[in-house]
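Notes to accompany the following structure.
All protein chains but one are shown in place.
Right, subunit A next:
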Amino acid sequence: MSDTKISPHSLNDLKNTTDDCLANYLRSLSFVQDNSKLDIRLAVGYAAVVISAVTFAADYKLGWEATKTGTAVAVVAYAALNAVYTWWMWMVEKGMVFEGVRGGKKVSIASKTKKHDPTYYLTVTTSSSSQPIQLQCPFTTWFTQDGYFVAQPFQQWLASSVAVIGEADSKNAAKSEKDELFVSEAERNGTTSTSGADASHAKGTKRGKKKS
């Protein structure tokens, strides 16, 4: 169980905390993280900021008349970099929270949430399958009622749904055997998490019915 407490009613907090825990979990399974996409975004973003800082300094020191032409060039360059930055975030990263390699197998995970829907949606792309896998699970599965993250059910969900992660974490991959253990552990940790799990089960079935 993680020690930071979040508001279980804030979808943003739920998602951010889960994103962080997902990356931590995969790193702990000795996935080697590949940050190149984020690095490129940072490089583009900081380049834009530097351009604007230089423009500001030049304007402050030399005044408008002397810097007119330079400013025009800087404005165009800034707009272009900003467009690239936005495009990169929306079209390339697409909410990616982890990309990494383990034993020659690549995995790339993007997460998202939908407004007023406390469900975690994952798009998992692996090198072993051509089609990306779509996963979804209510946040109540791994958050207690008072906003603590519980690692076990979360890791179990991931390990049993994604083959590459399951191979790395065979303990959590065998879901059915572990289920009972999870409930008893949750009870030991306090009744709140049990009720949270119950609620999630109920929701899960409802969602399933709607779909079919």
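To be clear about the criterion, a contact is a pair of C-beta atoms (placed from the backbone, for glycine too) under 8 Å apart; a residue touches a chain by one contact, two chains touch by 3 or more; residues count from 1.
Heads up, the rule we're going with is that contacts and distances are computed from a predicted model.
Engineer: UniProt names the one chain left off this complex as which of "Phosphatidylinositol glycan anchor biosynthesis class U protein", "Mediator of RNA polymerase II transcription subunit 17", "Ubiquitin carboxyl-terminal hydrolase" or "Signal peptidase complex catalytic subunit SEC11"?
Structural biologist: "Signal peptidase complex catalytic subunit SEC11"
Engineer: Pick from A:Ala53, A:Val92 or A:Ala174: which residue touches the chain that isn't shown?
Structural biologist: Considering the complete complex, A:Ala53 is the one touching the chain left out.
Engineer: Hey, which of A:Val75, A:Val92 or A:Ala174 is the one touching the hidden chain?
Structural biologist: Of all options in A:Val75, A:Val92 or A:Ala174, contact with the hidden chain holds for A:Val75.
Engineer: Which positions on subunit A touch the chain that was left off?
Structural biologist: Residues of subunit A in touch with the missing chain: 4, 12, 16, 23, 35, 38-39, 41-42, 45-46, 48-49, 52-53, 55-56, 59, 63-65, 68, 71-72, 74-75, 78-79, 82, 85.
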